[in-house]
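Some chains have been omitted; the remaining ones sit where they do in the full complex.
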Amino acid sequence: GDDSGSAGAGPVTLRLGYFPNITHAPAVVGVEKGIFKEKLGSGVTLDLKTFNAGPEAIEAIFSGALDATYIGPNPTVNAFSKSKGEAVRVVSGAASGGVALVVKPGITSPEQLRGKKIATPQLGNTQDVAVRYWLKEKGLKTTKEGGGDVKIVPQQNAQTLETFRSGAIDGAWVPEPFVSQLLNAGGKVLVDERDLWPDKKFVITNLIVSTKFLKAHPDVVKKLVEGQVAANEFVNTKPDEAQQAISTAIGKITGKPLDLKLIKQAWPTLEFVNDPVASSLKTGLDHAVTVELTQPTSLDGLYDLKYLNEALKAAGKPEVVQP
Amino acid sequence: MTSTTTAPQGATTAVALSGVTKVYGRGTSAVLALDGVSLDVAPGEFVCLVGASGCGKSTLLNLVAGLDRPSGGQIGLAGDTNPGLMFQEPALFPWLTVEGNVEVPLKLRRLPRAERRERVAELLRTVHLADFGRKRPHELSGGMRQRVALARTLALDTPVLLMDEPFGALDAMTRDILHDELERIWSERQLSVLFVTHNVREAARLADRIILLSSRPGRIIYSTEVNIPRPRRIDSPEVAAIAADVTERLRTEVGRHGQ
Amino acid sequence: MASDTLTSSARTDAEISGLDALEIAGRDKEISRGARIWAATWPKLAALTIAILAWQLVVWSGWKPPYSLPGPMEVGRELISQARGPQLWDGLVTTLRRAAVGYVFSAAVGLLLGLAVARSKVLRAAIGSMITALQTMPSIAWFPLAILLFELSEKAIFFVVVLGAAPSIANGVISGVDYVPPLLLRAGRNLGARGLNLYRYVIAPAALPAIVAGLKQGWAFSWRSLMAGELLVVGISQTSLGAQLTYSRDLSDAPWLLSTMIVILVVGLVVDAAFGAADKAIRRRWGVLDQAGN
């Protein structure tokens, strides 16, 4: 395999991306424990890439430099809509949950947020939409420009802890591990986003594959999804070992092992499910339209869960709904 | 207005200027530096140019060297090499040693290293700076720099030599010695020389012909052949007589203009 | 006159204009204003045309999908639609205002720092090397400190911008001062210029070309730091070019990204024109204009 994706004979290379991040636990563990390698077999060469942020991963998929990647819901939607539904397909979920609104200790009700500043990772991203929609439901107005009853401050996650500590913001609606960090900095959870969703499930990481690769090497994608299912199995059955693996694997990439305590702290808020919870993505998009952050976009055809269901069936697990 | 002077024997010509005019700048601040200068230098002829400060002597040499373009008129040169020009300032390359500076024209002519080294040593001996080859220009005195520039120009080995006050910063004795050296090289190599000087005696000592330029704009106002047999001495009465004549004419010219 | 015997032809205008442009000083004597403007413009137009054509050809070749590499037409449409809305202009105004303030401040800091270090042996030994080291520090490394000091205010952005640009400007000053010709320094001192006066009357003007070069490099540093720094304080009340650059990437919106890049390039070209004019003025004064092809 190369970017031409020709279905010819010979060894295929699968270029797989992921982030050295706790919400990408199945990917990190699957790589570290050799699960993907085992599932893909000798006929497939696994070429691993790691990213720090979504845009690079999407750029890589778009330009044909990457075949599949673990990624958050937001870049997924962007990739799908900007390529007019061409570039990518979601073939599996990976993780759910792990998002919360953490605020200063004094704040215990939505009403107290009036006039306060709440940080989100990025204007118009999942968390940004979630906080705005939630506030709207509580009768608090927000504006894109950061005005309204509650001031929304989109900023890089890296900055959130600094600004929270320095008092420049009063709370933040962020994913793990930033939730745990904010809690350690004296914050209190005001809203656990899981509570807002049916079954307490909403997508935080899923696995996407470039359409071209999917067409050229469906068999490889199938094996990849099998690997994902097996990785989740590992993560869910041997959490201690998984946590340790995450810590060391991240250390190799970033230069310093991730604090095991932090992983353990964040762990319970996350759920590693194979279901991409398609409904949550759709609902999130509807919410975004409601808070006037985006135009309605069709997500028809984004999901291709055939392989996931095959893999789940083979593993003796319940299948998921193909939207 | 065109002032003309031709080489004595109407044979071939090494340098031919005809109606050369040079204007610097544009509009109201334009300066007419040369106005219709016509002048032929015969091969092997030694021509000295004298004239008041700012009358266009350096301009003329620059034009002949092809470093500047005349505003009018034509300049012809025998052979296809540009003449060697010794500038009024030493114009040494500060990043090179004395040897390095003298070596540049030899390198540009792709002489082999051994020959270059030999030529450089010889030239430095000619200008009495054999001990200073490894110094850098900023470590030299003014007169020494001028002599390095002379050596560098001589290294060019061009048949036509243009020299702009080459001995201006030298004491009388060193100058005398270099007069002899220059005369020797000139006759050995059959050079044509166009030599600018303020020292009228020097002109009379060296020249076959002395040409006097008027003050701005530069025009040829006087030309005289120096028929004193060589070798000459700068303090000989014949030289003094010629010098006195030229000085007198120069005095009239500057007096007319200077005040 | 025996010039007919000359072996070389006379040096005519035609012959000389055949030489390398470099070889002749002061050529464009009689050239009209219009011709001069045209001479400066056509190469730019040609370069632009070639670039756009090449781009279009690559796009037509289908080498990469259009969502990955949009064509000039699409980007042009995006640019026009951006230009019609208020967002681009608001962002541009905000960014330019910040750039101006930040740069002026950086220039002041950089010039003072450069002069101080160039002047004092002790200071130079102490922090001279630190200046280059600071220059190499990426902007994001300063973000935490900026927030610590200035929280989420515009000042935090300026802090990052100044830390990015001032060292570069200071380095320009130092290198300029170091190469002031010793003869001019001595002349200045002999004319009675000591201490600050020596700087004012001799060193500063003599170092001006290098200082302008440093200011130009400093502009690039300050602008790049600003593009990064604008993410520090996003969307509180206004959009900015830096934010648009990042958002367009975050949204994988290639046409928007490219049109933002074009805006940045245009700003860069305008600023370069200003520096170019300053530089040309200095070169004209110094008498080094027109020697090497411009």
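Going in written order, the chains are labelled A, B and C, and every chain counts its residues from 1.
Just so we're on the same page, a residue touches a chain if its C-beta (ideal position, glycine included) is under 8 Å from a C-beta of that chain, and two chains touch if they have at least 3 such contacts.
Everything quoted here is computed from the prediction, not taken from an experiment.
J.: Can you write the copy numbers for the whole complex as a formula with these labels?
T.: Full-complex copy numbers, labelled as displayed: A x1, B x2, C x2.
Everything below uses one rule, namely that only the chains that are shown with their structure count from here on.
J.: Report the inter-centroid distance (CA atoms only) between chain A and chain B in whole Å.
T.: That gives a centre separation of 83 Å.
J.: Suppose each chain is reduced to the average of its Cα coordinates; what separation in Å results between chain A and chain C?
T.: Inter-chain centre distance comes to 41 Å.
J.: For chain A, what residues touch not just one other chain but two or more?
T.: Not one residue of chain A touches more than one other chain, so the list is empty.
J.: Two or more other chains in contact with one residue: find those residues in chain C.
T.: none
J.: Within their complex, state which residues of chain C touch chain A.
T.: 64-65, 67-69, 143-144, 147-148, 151-152, 231-238, 247, 249-254
J.: Within the complex, which stretch of chain A touches chain C?
T.: 54-55, 58-59, 62-64, 75, 78-79, 82-84, 86-87, 122-125, 144-147, 151-156, 158-159, 162-163, 166-169
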